[in-house]
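Data block below; observations after.
All protein chains but one are shown in place.
Right, subunit A next:
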Amino acid sequence: RVNRAYKMNSDNLQECVLKQIDRYEAVDSNVLAAALETDHQAIVGAIKSIQCYGDVIKVEPRNTKKWNVTEEGKQVIKNGSYEYNIYQAISAEGTLQSEVLQKIPNSKIGFSKAMSNKWVKVDKKCEGGPRVFRNIEDLKDETRHSLLAIQNGGVEQIGEKVLAELKKRKLAQEIVNKSFFIQKGGAFCLKLQKPETDLTAQMIQDGSWKSKTFKDYNYNALGAPPAAGHLHPLMKVRSAYRQIFLEMGFTEMPTNNFVESSFWNFDALFQPQQHPARDAHDTFFISDPAASTKFPAEYLERVKTVHSKGGFGSQGYRYDWKIAEAQKNVLRTHTTAVSARMLYKLAQQEEFKPVKYFSIDRVFRNETLDATHLAEFHQVEGVVADRSVTLGDLMGVLREFFRKLGIEKLRFKPAYNPYTEPSMEVFGYHPGLKKWVEIGNSGVFRPEMLRPMGLPEDVNVIAWGLSLERPTMIKLGIDNIRDLVGHKVDLQMVYDSPICQMDF
């Protein structure tokens, strides 16, 4: 037997529990509670604590059902059942009903129970009011008897019907007892050694780790996020595209001129001055500085001629070409303006050498903003200039380019573009979306663009372009461009964005 004062200490309780387990080998926590004369909850606490030390004990939860007597039931055991008391209160010659009801506690319940048991009967016509008579002789208080049996652990002697009746009368109840069945574990010991939370420098230095046990880690929790900065997903995709171009032997063009003259942005590309793209609805015009002034004079003259009168085998657009229109400064609407400058430069060289150029940079459109359009976006552009480059070469270079992006199947659709002929829209079969999506535009630059620059007749220039934002949105599953760029981006999206390898 354990002394009560000793029990108060939980460490000691754990040891007492261990001793008991050692004695019984296998035991129910209820038995332990009884044996140690301790509250069951305290025993459960001790068991849980012991479990933290590893495989000291094996614990299985158990649910046992048990009948017991309620407080009211206990009163019945003490005082007898209400119906028995009614019966007892009736004299042999009968008693006035009012008197019986007055005398006995809970008499109403008792009376109706006694009546339904046919222990008593009522004569309403008696003098002085209704009178109650005993109906049978020699009666045992079965209810009390049953409750007593339950209290003494003899519930199995009682029939189910009686139990149900007692339960209904709230005199007895069936309670579920949650307990634990405990056995010795593989590392059973009588003296517990507290496991260490984690390895410390001290333990390594003094070697104490050798004799210590360590708490288990919870592998179901997430780790702590590393303190880090993050690259923007769009810029990660830009890096991926740059790398592809560099792998393919392309040279980056200098695109550091957001402000461009209409001449280089449109006229040099054989885009007529009345073209809708040159409308204020589509293009940002610059009010300050409003106009460019310095142009290569001879080249400008040739551009003017090819627009207004034709030449180099072309009919031209046959309209009145105005220098004032060409001078208007704009925010470049495409990086092709830069390509035009580069090709012009190329044409000024003594001897023509083939080039492969690329650029990925910002372009600007005065568009109505919506989920897929912003006023600025990145254009990805590739250009190849060489003698006798063919349309088949353009398709081949596109195949290699998109293959590096994980798009194997390509389809080409005829399209219209003022400065390329033939022009092709490029469709790729997206294995993720399981459909053909437009992935870019391409074409062969028109002779009306190249020849005025001074490029030889047999030099063909093939080019293609796509936006950087669209593949990034597809990659990240973003359907509103404003969730990707602009000041409304959710930084958490930037923090969480993947490394953006573009091969789907």
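One rule holds in what follows: a residue touches a chain if its C-beta (ideal position, glycine included) is under 8 Å from a C-beta of that chain, and two chains touch if they have at least 3 such contacts; residues count from 1.
Here is the rule we use: contacts and distances are computed from a predicted model.
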For the chain that is missing from this picture, which UniProt protein name fits: "Prolactin receptor", "Phenylalanine--tRNA ligase beta subunit", "Phosphatidylinositol glycan anchor biosynthesis class U protein-like" or "Mannose-1-phosphate guanyltransferase"? "Phenylalanine--tRNA ligase beta subunit"
Of A:K48, A:K103 or A:R318, the residue that touches the missing chain is A:R318
Would you mind spotting which of A:A92, A:A201, A:A227 or A:A297 touches the chain that isn't drawn? A:A227
Out of A:Y344, A:F364 or A:W464, the sole contact with the unshown chain comes from A:F364
Return the single residue from A:R242, A:K304, A:K404 or A:H430 that touches the missing chain. A:R242
Those residues of subunit A which, in the complete complex, touch the missing chain: 227-232, 234-235, 239, 242, 245-261, 274, 276, 280-281, 284-294, 310, 312-319, 329, 331, 354-356, 362, 364, 366-369, 375-376, 384-386, 388-393, 395-397, 399-400, 411-416, 418, 421-424, 444, 446-448, 460, 462, 485-492, 494-495
